[in-house]
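Got a structure for you, written out below as structure tokens; questions coming shortly.
A single protein chain has been omitted from the complex, and every remaining protein chain is retained in its original position.
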Amino acid sequence: MSDSVPNEVSVNINGAEVRAKAGEMLIAAADRAGVHIPRFCYHERMSSVGMCRMCLVDVDTGRGPMLQPSCMVPVAEGMSVDTQSEDTKRAQEGILEFLLVNHPLDCPVCDKGGECPLQDQTMAYGPGESRFVEEKRHYEKPIPISDLVHLDRERCILCDRCTRFADEIAGDPLIHFTERGNSTQVLTFPDEPFSSYFSGNTVQICPVGALTAAPYRFKARPWDLDQVESTCTTCSMGCRTAVQSSRNELVRYLGVDIESVNHGWLCDKGRFNFEATNSEERLTVPLIRDPNDERQLLGSDWGSALANAAEAILDAGSDGIGIIGGSRLTNEDAYAWSKLARSIIRTDNLDAQLGDGLPAELVHSLPPATIADACEADTVLVVGPDLKEELAILHLRLRGAATKGHTKVVEINAAPSGCEPYVERAIRCGSGEAAKYLGEILNSDDDLATRLREGSVVAVVGRSSMAESDHSSIAVAALIRDELPHATFLTALRRGNVRGALDMGLAPGVLPGRTAIDNPSSALDDIWGYTPSMKGLDTTGMLQAAAEGKIRTLVLLGADPLSDFPDRNLAAEAIQRAETVISLDNFLTASSAQADIILPTTAYGEQGGTTTNLEGRISRLTQKITPPGSVRDDWMIATELAWRLGGDLNLTSKEQIWREIEQVAPSHAGVTVERIMSEEAREGILVQESSVEYIFPSVQEPPIADGYGLRLISGRKLWDASTTTSMSPSLRPLAEAPVLKVHPTDLQRLGILSGSDVRVISTRSTENLKAVADESLERGTALLPFNQPGFGANRFIDATAAVNDIRIETL
Amino acid sequence: MSFFSDENTRLAEEIIKRYPKARSAMIPLLHLAQEQEGWVTEAAMAEIAELVGTSSAEVLGTCSFYEMFKREPVGKYLINICTTMSCALMGAADLMQHAEKALGVKSGGTTEDGMFTLEGAECQAACTEAPCLQVNYRHRYRVTADEFDAMLAELSTPDPGVPEHGVLSQIRQHIPEKNTVGALPPEEVNAPPVWLNTEEDQS
Partner (left out) sequence: MSEMLGTEIAHAAGFIANETPRIVTARFDYEDSFTLERYEITGGYQALRKALQQAPEDVHKEVTNATLLGRGGAGFPAGVKWGFCPPGVWPRYLVVNGDESEPGTYKDRLLMELDPHQLIEGCLIACYAVGLSQCFLYVRGEMAVAQERIARALNDAYEAGYIGRNILGSHFSVDIVLHWGAGAYVVGEETALIESLEGNRGMPRLKPPYFPASIGLYGQPTIVNNVETLSNLPWIIDNGADAFTNIGTETSPGTRMVAVSGHVKRPGVYEIVNGTTTFRDLLYGQDMCGGIRDDNQLKAFVPGGGSAPWFTPDQLDLPFEASQVGPQGSMLGSGAIMVMDETTDIPAAALTLTKFYAHESCGKCVPCREGGTWLEQILRRVVDGRGSRRDLDLLIEVGETICPGDFPHAAVPSKGIEAKPFPYKMTTICFVGPSAFAPIHSALTLFREEFEAKVAGNDDRVLIEVPVNV
């Protein structure tokens, strides 16, 4: 018969035949068939535990109906299910009565009130009365179990969701059931808080108000909330979110479950940094430097600020201009700036990356992989940043796949990473020497070599350390391309919409639609009228040129090179020397505070448009609130400037911009506005074509470290001094002060006590820092986080060096 | 500073080696910790977490599930009077009343001199010998009020023959190196054991 599909079974639910996937849980099959079975503990992204017993239904497999938990019973051919039988109803009513026996019923003062599964199910399935006249369980009222999450044990119904999440999904089993039976409670170990990067997810999946988020507590009642779906742009993962506001203020983000990206999870940085959008520190009017006092910034009107900016751009001339940044922008904003730079200012000096990424041509030319590909590959080869710190949800996905045995993760890195608990092999290499180590493995009789050569491979490639140049990653990519031609790539780039910015041509030598500058599409030629023929400078080049006086006007598109560029000295010289620095930003950052003209822009939650994640997946952003003051979208500023520069970008709205992108960008052809507005875009629309080629340069091996120095390794931490974190009051305290980690024998050799202050000397700078012994490091290396409050490793780094060494001395 | 004494650290390692997965040694190590200190301290739980490769919260979760692990100091002798059905039918309530009076503490309490902790316990698998009790998990059968008093007197002597709380079996299992098979993680065993397939067996 045509309707017997393999791996499909047919079950009868409440009299109707339902097709289900063999092995799938009955509750999931019922969900898809539109039959709702009440539940508390079941969560489709976690293993079933069958604890709450709320999902009991009558299941008949031929031996008569029996009450079975539908979250634990796999569907089987011929199974007959009654979700409304007398026994089922009685069980549901009974379970709810039991749950309420010890529940405080403080709904009116509970954050969850109004969106509480316990409350809702009590209305729908409950007994309506309680016969419980005894004293309820009592616990100390909400206790903070971390800086971000509070736990009210009286409300807890012990569904095991948060504890399962912590253990199974996050891999941070820091909350657990304690005690037994009627005294069971969820708790942390004394003095070991639930300081997981993913703690906020537990608040979202708690079916009652037992777990609440400090940044949201008592902020709003669910019925005052207004919600849209959007995409997180905190990092380049592109997690799907629900953005909620109350009275034009962002109050909460929730993870939205999409299969291809985040499975409903968010990291705490992405979840809670809405506070930055609401910040009092937001720039709301343009600022210009006081001509009479260099140290002063004066509030300005848009007209004069834009006129000044246009004048500085005109003065500098095409070659004297450099545009840095753009990965904070939406695709449409990025396109507008790309078009402004090329067709009106006529420069190719523009770069969305800050010297901490990979060449755009390389990114565009590598055979692409998706996150799902990685989760199913025989091997995921990670040669890049610590994913747990920099692409936290990618880490979560890989962890999930690895712990379920769907893939094996192999990591090559100079320092230990947060992925080590689940990687199959962590190969420790010298800084800058990943390619050498990989090469040795591939040419050995190691089983791994065979598996890499014969099995499917997804390589996650990015910059492992900010203290080594991109040559190291380029060499790794080159080696994988040559030796493992079947491998596909995920490029681990930093910052929100960096991939979208590159796709829109915010990089020297590449045009919108992943085409080379000498190969514009005819549509682009027609519409733009002019494109430079020579490849321009990247960020390092622009900063060097500015430091040398060759670039006179620098435009910072939401970029803060003083904090984010690996070489702070170079960035400082460039900003110092440039005659005019124009900054488009949400805040006064280290760099924008030094600018001459500051144009305030809209922030996350205030803009619509699209964003593109590291896979090349385009998804929709939705504006939720109206922006403060007179701030403007970046694309509008571009059109205004164009007009003042004597041109016209002919861009009138985000939608119209997208229509133009679809027309001129070959890789995006067919991704119409209609598709973007459709349901399809929830999962994101994957764009993988590219015509860019990359010619691998020959790279040199890094110099051998001398006996005195320590090779510096520097990566980012999730909780760092980045702008949105610093501007979110709940998150700012989570960023720790920087410490330099060194192997204990090195410290001993130098006569330094772990925990004492030392003098750190590099070719760039000499500074005092605390040094701490860390046995997990290789000898001869020193690890310093890149950008912690008050201090950045970029003070020590020379961007032109392949690797960077430091020396340390006792004070 | 490590929690376990050197000798116990060595024992802990020996115990862990017996199991295909280190985490299985969690309860034995908690017993070892309780044997060392008389109760399970936070430092002990944190160290066990490291030894078996999990978080302290997980160790606390396991530890607090089981009645025998005390997370606060108890008396040198823990007296558990059984209160389940068979003993209750045979006078456990009277025995408990007597014990409370004799010790001057309520069930759950510890005498001021730190010698005795009294607890009501559940069935001790000695139901035919009701009412019964245990002193540091060593049974006393058909206990009368007089016998209870005599027992207290005996336990108050310097060497009453009952080890201090925390010590269970005074004989340890020792698996000799020379003929141990050794525990392998289950992932590393993919074939049936040899004796299922040897030629001798076929013949």
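The letters A and B name the chains in turn, as written, and every chain counts its residues from 1.
The criterion applied here is as follows: a residue touches a chain if its C-beta (ideal position, glycine included) is under 8 Å from a C-beta of that chain, and two chains touch if they have at least 3 such contacts.
Here the structure is a predicted model, which means the values were calculated and not measured.
Undergrad: For the full complex, which residue in B:Thr9, B:Ser24 or B:Thr41 touches the chain that was left out?
TA: With B:Thr9, B:Ser24 or B:Thr41 as choices, the missing chain is touched by B:Ser24.
Undergrad: Which listed residue (A:Gly94, A:Pro190, A:Gly299 or A:Pro697) would be found touching the missing chain in the intact complex?
TA: Going through A:Gly94, A:Pro190, A:Gly299 or A:Pro697 one by one, A:Gly94 is the residue touching the chain not shown.
Undergrad: For chain B, which residues reach the chain that was dropped from this view?
TA: So the residues of chain B touching the missing chain come out as 18-21, 23-28, 30-31, 52, 54, 61-62, 65-69, 80, 83-86, 88-90, 121-130, 134, 136-139, 141-142, 168-176, 179-184, 186, 189-196, 198, 200-202.
Undergrad: Which positions on chain A touch the chain that was left off?
TA: Residues in contact with the chain left out: 49-54, 56, 66-67, 69, 72-74, 87, 90-91, 93-95, 97-102, 105, 107-108, 113-114, 119, 122-123, 126-134, 157-158, 177, 179-184.
Keep in mind that, in the parts below, only the chains that are shown with their structure count from here on.
Undergrad: Any idea how many Å lie between the Cα centroids of chain A and chain B?
TA: 48
Undergrad: Okay, in this complex, where on chain B does chain A touch?
TA: 42, 45-46, 54-61, 64-66
Undergrad: Which stretch or stretches of chain A touch chain B in the complex?
TA: 167, 172-180, 187-190, 192
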